[in-house]
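Let's look at chain A:
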Amino acid sequence: MAFEWIKIPYALLTLFIVVNYGMLLGALMQKIAARVGRRHGVPIWQNYADLIKNYGLRTSITHGVMFYLGPVFRLSGGVGLLLFVPTIYGSEMFSNLSFAGDLILALYFVFFGTLGMALGAGESGHPHAAIGVSRGLAQVTAAELPFALAVFAVALQYQTLSITDIVAAQQGGVENWTLFTNPLAVAAAMLAFLGSMMRPPFDVVLAPQEIPIGPPTEYHSSYLALMQTNRAIFPIAKIVVYMNLFFGGAATWPVFFLKVFCIYLVSVFVGVVFPRFRVEQSIRWFLVWAVPLGVLAILLV
Partner candidate 1 sequence: MHALYDRLKALFPVGEFTEQRSNLAFVTLPGAYLRPALLHLRDREGFTHLVLLTAVDWIEQGQFQLTYLLSNRAENRDIGLRVMLPRLGTVMASIHDLWPTAATYQRELREMFGIDFPDSPGVYEEFILEGWNDIPPYRRDFDTLQYAQDSYAQRPGRETRDPESHMKQQLYPGKG
Partner candidate 2 sequence: MKRDPMHFIKPELMPRKVKGPDGVEFEVEPLRDYFCDAPPTVQHGAYLKIVEDFFNWARAQSLWILGFGTGCGAIEMRPLMTPRFDAYRYGIQWRPTARQANLLVISGYLSTKTLKRAIRAYEQMQNPKYVVGLGSCTINGGMYWDSYNTIKCLDQYLPVDLYITGCMPRPEALLQGFEDLKKLIRAGQAEGANRYAENFTWYKANQKQVIHDWDMPDYNW
């Protein structure tokens, strides 16, 4: 199949929609969490103001080349994940650059951003950043394990590595979703999902009250703004993967918005109810509860 250049503007359009949706959704989730605490929470456009503010700062300092590249890697992790996964199933416009082996690539991109962050934060030379990164890598690795197992289970189940094919296999009614055809894999993946959303109880890496804010301690102005953009894209991109693999994908934008919102809400619900885990606790939790589920899912397929 020849490469169609029209895909590039389409992909950019997807990106644009997702960034804005991610920013609004992020603020909305903050508001929901605030309502649980009987607060009003941030205004819905707060993320935009923060972003513009950070781009508008007049000075910035650097700690070296990797310090520049850290946020860039992180952002490319988010964007890459989004672009290589079909956002809207069956739409020529929004299937992006997905191809046959894209499941493996998606798995790789999920991890890519964290690694980039580790390099950048390491260069910043701040001890808090180093501690935060080592915590973050440990926790993400532990959370990634059940997710990878679940993904393999799904791949085995549908005998394909193409996300488009997996979504296609789930069409035609709710009962065809992986959620119902392979509940164990979904359960394992959802537990992993909690861990990778950086919300309580697994937010010890980024929580401002812990080792001050973790990896991005030294990041500011445009660097931070880049990372904020990623903060808007990445959860959505990850949720898109989940949606495609487990919840039947989305055929239109409204369905997409709704499903992403609901999946996001899962992590928020868990987050407002449970207190924060320390890293070693959360790793143990993943290994004890999520990994066996994933293994079972593979065995039972």
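By our rule, a contact is a pair of C-beta atoms (placed from the backbone, for glycine too) under 8 Å apart; a residue touches a chain by one contact, two chains touch by 3 or more; residues count from 1.
Behind the choice of candidates: all candidates are chains of the complex that A comes from, given by their letters.
Please read all numbers here as calculations on a predicted model, not as lab measurements.
In the assembled complex, chain A touches candidate 2, while the other choices in 1 or 2 stay out of touch. For chain A in complex with candidate 2, the residues that touch the partner chain are 34, 37-43, 45-46, 48-53, 56-61, 128, 208-209, 212-213, 216-221, 224.
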